[in-house]
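Left out: one protein chain. Kept in place: all the others.
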Amino acid sequence: RKPAATTNDASDGAPPATKLRVQLNWVAEPEFGGLYAARENGAYAREGLEVELKGGGAGSPVVQLVASGQADFGIAGADDVVTARVRGADVVAIFATFQVSPQGVMVHEEQNVASLADLKSGILALELGLPFGMYLRKKLGFHGVSIVPYDGGVAKFLTDATYAQQCYVTSEPIAVKKRGVRAKVFLGAESGFNPYASMIITRGAMLRDKRDAVRAFVRASADGWKAYLRDPKPANAVMQKLNGAMDAETFAAAAEAQKPLIETDASKAQGLGAMDEARFATLASQLVDLGVIAKAPIASECFTTVLP
Amino acid sequence: MPKTVDIRGVKRRFPEKTGPLGGLTNDGASVLAVDGVSFALEEGEFCALIGPSGCGKSTLLRMVSGLDAPDEGSVEVASRGRGEIAYVFQDAHLLPWRSVAENVALPLELGGVSHAERDAAVLEALAQVELTDAANRYPRELSGGMRMRASIARALVTKPKLLLMDEPFAALDELTRQRLDERLFAIWKERKLTILFVTHAIFEATFLAERAIVFSKRPARVVYDQPITLDPENGARTSATRATPGFAREAAKLLSALEGGDT
Amino acid sequence: MPKTVDIRGVKRRFPEKTGPLGGLTNDGASVLAVDGVSFALEEGEFCALIGPSGCGKSTLLRMVSGLDAPDEGSVEVASRGRGEIAYVFQDAHLLPWRSVAENVALPLELGGVSHAERDAAVLEALAQVELTDAANRYPRELSGGMRMRASIARALVTKPKLLLMDEPFAALDELTRQRLDERLFAIWKERKLTILFVTHAIFEATFLAERAIVFSKRPARVVYDQPITLDPENGARTSATRATPGFAREAAKLLSALEGGDT
Amino acid sequence: MSAARRAKAVAAILLPPLGAAIVGILIWESIARGLAIPAYLLPPPSAVAAAAFANAGPLASACLTTSLTALAGFVASAVFGVVTAFVLASSRLVERAFYPYALILQTVPIVAIAPLLVLWFGVGPRAVAASAFIVSVFPVITNTLAGVRAVDPSLRDLFKLYGASHAQVLVKLELPHALPNITTGLRIACGLAVIGAIVGELVAGFAEGSPGLGIVVMTAYRQLRTDLLFAAVLASAFVGIAMFVGISTLSAVALRRYERNN
Partner (left out) sequence: MSAARRAKAVAAILLPPLGAAIVGILIWESIARGLAIPAYLLPPPSAVAAAAFANAGPLASACLTTSLTALAGFVASAVFGVVTAFVLASSRLVERAFYPYALILQTVPIVAIAPLLVLWFGVGPRAVAASAFIVSVFPVITNTLAGVRAVDPSLRDLFKLYGASHAQVLVKLELPHALPNITTGLRIACGLAVIGAIVGELVAGFAEGSPGLGIVVMTAYRQLRTDLLFAAVLASAFVGIAMFVGISTLSAVALRRYERNN
């Protein structure tokens, strides 16, 4: 079956722009800052690409959309990629935006919890079925804590001082801080669960058939991220127009908060988006441990570095 | 004697159409059904009401029962207590989810009559209309005439003071009708109730009533209002009554009044 | 002459109750409505059917019309084409969302008759039952008698070959009834249709029909089946007919047959 | 005179709901203030109004986006629901065989079939409308079926007597008879189509630039902008009520002939 995206054959004149569709897993947010920056500052256009960034809701089936050709690229976590490959979906990670997983647990500061292992009472909201929460529960037990589903909001956190919840370090802590509530965040990475996050993924067929376009897209996206890390303001302004529910202040704070997760030693050494086979292997064995998948996929097939 | 029903200059006009928004009505064409009818019934009177089809008889009965109100004029009824008025509608109007006995028991139930008393009264009323056999059947299992009889039993069961009947026996065969005529006459004699009785059968009106009112074609107006005097005055009515010369004479008077109002 | 309707040994029994699960029925008590009725109608016959209330007349008519089937015996009807049988039900059964004219037009509409032809036929049928004025009204705006007349117009409109009528004129006043009687007689004479006519009015049966069948009390059995011979044989019926001695004699025969079957 | 009466009739229709709205808002405001419920849980109506006003543009555009998909799903439900009900009504066997399974449409969580929806309808409004359809079709089927089943058997007899075809019985008897039930089903479908569209937006993606109310609800919820959240919730209720009033008005006109025969 032909992929839905069409790449017009380059002819000798100025080649018409290649149309590409990117499926996001949420609305315009700093998490996607580099992509919007690349689109706004012309990085995609310079590569001859016309990129459509499609928003999604919390339940958007990004992996399925990419695997089935409805989108050319998508945003997903490394755990999604590993799981999807085991289930038979040929998706491959091509750019690891967040080197450190932004996923964590936030706790009210008054609770005086020094580490997550001290959490022994109250309520903890975790996203159902997400390996992150399963890992923490398996490792830390959380005996005496009621586990409830995480729904993406923070209202319940504000109403209840014994409420702890899963969070994106770039999002919920900022939201509660605006209300004058101080939260302590424990990153999952500190407990040993650190999948790459906000990865750009594509399907195997794209890599085989349109490697040039993929390469151009990753190159331009990396440029976009560089620009965004330098100065997030222009892209933020564009994104804020698309996401009226988030104010400029929050955009700025989130962009600031995510910087250290993107720029790490590894990405400074190997360039933005760098990926390492060992981390995929670790993740795969963790997922097997948690029972999410029965058997680990070949780690090297989960990702590919398309740039030379 | 006190007036049980007093009707003065009653007019009733139906709007032709109901508007789309509930309250709005089109003031255009309307149907004048009753046009200035006046008469009074004294307590204990048995009055037959005759008139051409569609002239406004049922409309008048509804106003007497209090279910409808005149546009002009007044209708005064002395006894408006619970169960004091009974009305045999032109259609049977039985509750389809109740058996015959349960349908007949309804007015008593609504009046808070005790179970035991109710059962006795229902049995008596069913016997009066010869429907004892069908007590436990449902309306859909009845013939047309049986449905009407159930409806009559329901009206008799409260022993009302004022009985309004809209062609109650039209769906019955001649013999059943005659038996019920006689029984109704006996009940009236015994209980001294006031009866306003719409009928198309002139013979029936002559047989039963003390007085007959004839309506003109729509809009209804009173064209005839006279007592009916049969030879065995105030005596019992039997099959033989129908053969007396007085009977034929009174019937002829009514027929000619009807003919007069029909033009 | 060919038989238009041939009824042989027909029995019909209604189960007393329908079970909770649709298909299941309680085999206990049941009502035998028609018990071995046989008679035949020749083409062009006008036959009156008389019997006590609840005896099984409507049940028989339903079986002749094909809407119900006998449990035993057979009902054969010669002309079963579209619009060849018309049936005036005991209740009017009008579609409440259609005006009178639209209700009367229904059988023609179902038969695919063209608009223009339909309108003409509807107007004619409405005139026959004196309902032209009310053509555009809705059933809820009609009196009881007007509803029945609309239903009669609907039956006449297809010019059927076999006309089944279940007490069509019971809700009409004496004068309208006599006019419609005469008109029905004229239509029968003119169109040579076969009519099976249930009535409670013995005078009406005598006036109209060539033949009368009397049923016994439920379960219905034929207790009387004789031609009616009036003095002006095969002549036109007028008001004067009702005064002839032959008329009274025939009526008396029917009444005594009814009395015989009622015990 | 007639104009005055008309104005009075319109007032009789409009004033009660307006009055109720005002009373409701006052009660809400006093609860929010009196019980001191934090504004991030239950903002006072004044705050909601302010948020609605400040975000009037995006809210209006979100309303439009959601209305269109909800309406598309609703229309599909109306057509498909009525047709399906008539097919089911055609025989007891067919009804018994298939009707219970129609309920699956009602109980399936949209998120679970989101991948199939986007696979078949693509990311965007068509998948969202499909979600609105799935959520809203069952009540239309059920009510229409109930209406068809309730047709007076003696009217069926009448049609049978005159040799009506199956199609004629459907068009001239069953459909007009079931019309009141169908509008009841459609009234229920209105609200369900709106919530179906909102849920659909959360799983089936949307075109950039015109996010619907579902997206506004979720983003406001995540950002704890409860005033905006409530404004969006009320906006979705408004979309539902507008469809509801539309259906009710249409049905009042269509059903003028239907007042019961007495």
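Residue numbering begins at 1 within each chain, and the chains themselves are lettered A, B, C and D in the order written.
To be clear about the criterion, a contact is a pair of C-beta atoms (placed from the backbone, for glycine too) under 8 Å apart; a residue touches a chain by one contact, two chains touch by 3 or more.
This one's a predicted model, so the numbers in the text were calculated from it and none came from an experiment.
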**Prompt:** Which listed residue, D:63, D:204 or D:233, touches the chain dropped from view?
**Reply:** D:233
**Asked** Which residue from B:111, B:227 or B:260 sits in contact with the chain not drawn here?
**Response** B:111
**Message:** For the chain not shown, which residue from D:7, D:60 or D:97 touches it across the whole complex?
**Reply:** D:97
**Complete:** Of B:139, B:168, B:219 or B:261, the residue touching the omitted chain is B:139
**Request:** Tell me where the left-out chain touches chain A, residue by residue.
**Result:** 59, 63-64, 67-68, 80, 83-84, 87-89, 123, 126-131, 146-149, 151-153, 155-156, 159, 292
**Prompt:** Which parts of chain B are in contact with the chain that was left out?
**Reply:** 22, 62, 65-67, 81-83, 85-87, 89, 91, 93-98, 106-107, 109-111, 138-140, 158
**Request:** State which residues belonging to chain D touch the missing partner chain.
**Result:** 12-13, 16-17, 19-21, 24, 37, 41-42, 93-94, 96-98, 100-101, 103-104, 106-109, 111-113, 115-116, 119, 138-139, 142-143, 146, 150, 152-154, 157, 180-181, 184, 187-188, 190-192, 194-195, 198-199, 214, 217-218, 221, 229-230, 232-234, 236-237, 239-241, 244-245, 260, 262
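One rule holds in what follows: only the chains that are shown with their structure count from here on.
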**Prompt:** What whole-Å value do you get for the distance between chain A and chain B if each is reduced to the mean of its CA atoms?
**Reply:** 84
**Prompt:** Can you list the residues of chain A that touch 2 or more other chains?
**Reply:** none
**Touching two or more other chains - residues of chain D** = 259
